[in-house]
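Note that this complex is displayed minus one protein chain, with the remaining chains in position.
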Amino acid sequence: MRAFEKIVSIPLKGRILNKPRSDGITMVIDTGLGLNAAKDLVQTASEYIDIIKLAFGTSRLIQENIVKKKIKLYNEYEIDVMPGGTFLEVAFAQGKLIDYLTEAKKLGFTAIEVSDGTISISDEDRSKIIKEAYNQGFKVLAEVGKKMKEEDLTGEEIAEGIKRDLELGVFKVIIESREAGKGIGFYDESGGIIEQKLEVAIKGIDVKNILFEAPHKNQQVYFIKRFGPNVNLGNIQPNEVIPLEALRQGLRADTLKLVYK
Amino acid sequence: MRAFEKIVSIPLKGRILNKPRSDGITMVIDTGLGLNAAKDLVQTASEYIDIIKLAFGTSRLIQENIVKKKIKLYNEYEIDVMPGGTFLEVAFAQGKLIDYLTEAKKLGFTAIEVSDGTISISDEDRSKIIKEAYNQGFKVLAEVGKKMKEEDLTGEEIAEGIKRDLELGVFKVIIESREAGKGIGFYDESGGIIEQKLEVAIKGIDVKNILFEAPHKNQQVYFIKRFGPNVNLGNIQPNEVIPLEALRQGLRADTLKLVYK
Partner (left out) sequence: MRAFEKIVSIPLKGRILNKPRSDGITMVIDTGLGLNAAKDLVQTASEYIDIIKLAFGTSRLIQENIVKKKIKLYNEYEIDVMPGGTFLEVAFAQGKLIDYLTEAKKLGFTAIEVSDGTISISDEDRSKIIKEAYNQGFKVLAEVGKKMKEEDLTGEEIAEGIKRDLELGVFKVIIESREAGKGIGFYDESGGIIEQKLEVAIKGIDVKNILFEAPHKNQQVYFIKRFGPNVNLGNIQPNEVIPLEALRQGLRADTLKLVYK
């Protein structure tokens, strides 16, 4: 039972509270948490976390036994765990895709992010990678977008990428905005939302299929106000999971204002 | 005994080092710490923390047994614990004030923040809430200010709010600046101090009765230089307690410069 659960009801109605959820996903970015911090995270916030990404190539840097223990802990709390998409890109470029997926499975990962944010991958190869990941039993998320500003996609290109990946049956299409959430994808240099680009990119698409990387609070507030408390959000820092959930449930001024004027 | 205590004396004199303090309060904002992090916090910094706020509605999101354990731990280190003011506003709006205070008491909270940052509350109701909280044995802090920029109070309105609440005998009046400390209250969009507004707001008021929310270092430095090492400061992030204390004691360049030129 949550504290005050019998006394105070959730102000912003509609938030899906039971896992597994297919909408209302919160994806957390873990860039190297130790086991004490990982235990703190699941103990306080596991109900509000659906996926944890061991970001970019961080897994490659940490001792295998620690990585395994952390994934096991997250899995015990019904959280999917995936390596960062950049790491898959590296494995693919080194001709090690199959070995990479096999090893990921062995380590306990349950989801795979397929991206081409840094290394170019043809649509044909992308499709093969996604199918291979499915065959090995992973939940598959595809990411659309580039990591370097000079390669940033237009709204139209994002729209095409989303449609291409949804036809392949991925669980969600992630829209790239990096850990920093500034100057890329739907965000300007200060992290503000480029609304016109967003409109073009999602026109005619069911937003339930999209997972927006939204590391900053103003971005989270924007998406919750625009698409409701169950919008799928990612690249949430571990210490921002509870604050984000407070936004989703109207327990913080920014969204509580939707209930009380 | 603190490390180097017999070798190096505190550069900036006058800091009150013994608890309980009525001046020199540091109020920490906890937005969802786990027990390992909470233990770390009290182990390194409990001497420098007077109040911990379980911010906004975070208590409502966390399992009751974890909330209870955390409050118990903080209490053992002579730290008052209060829920966020926004959460009280929600409880009040739902007609559950008495139940809310009773439950808070049961969970171990020792202080209550009474605010109207998001939901409008009449002065009469505010006064009743404060009295009720006193009757139930809480330390009461009142907060003046609004959370949304478009409702931001003027310096004159802050001054009036402070006087109104001091007449009700609250422990401290907190000046709202949100967790972010930007674009609200005494702070401009980049977190700089709006000195003229501050002057108007505190004219004729003993600043010992005020607790300034000051999450950013430039704000902490400003208040320490202006009002001395025992100014009351709040919304301090857990990992900023020791750095703030270093400022209060002149163990960091910004305030050490007051001692050595």
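Observations
Going by the order they are written in, the chains are A and B; count residues from 1 in each one.
The rule we apply is simple: a residue touches a chain if its C-beta (ideal position, glycine included) is under 8 Å from a C-beta of that chain, and two chains touch if they have at least 3 such contacts.
For clarity, every value in this text was computed on a predicted model and none was experimentally measured.
Of the candidate positions A:Thr31, A:Thr154 or A:Gln196, contact with the unshown chain belongs to A:Thr31.
From the options A:Thr86, A:Ser177 or A:Thr255, the residue with contact to the unseen chain in the full assembly is A:Thr86. From the set B:Gln63, B:Thr110, B:Asn209 or B:Asn239, the residue in touch with the chain omitted from the display is B:Asn239, counting the whole complex. Listed by residue number, the positions of chain B touching the unshown chain are 1-11, 36-37, 39-41, 43-45, 48, 217, 239, 241-243, 245-246, 249, 251-254, 256-257, 260. By the touch rule set out above, chain A reaches the unshown chain at residues 31-37, 55-64, 66-68, 86-87, 89-91, 93-94, 96, 99-100, 103, 107, 117-120, 147-148, 178-180.
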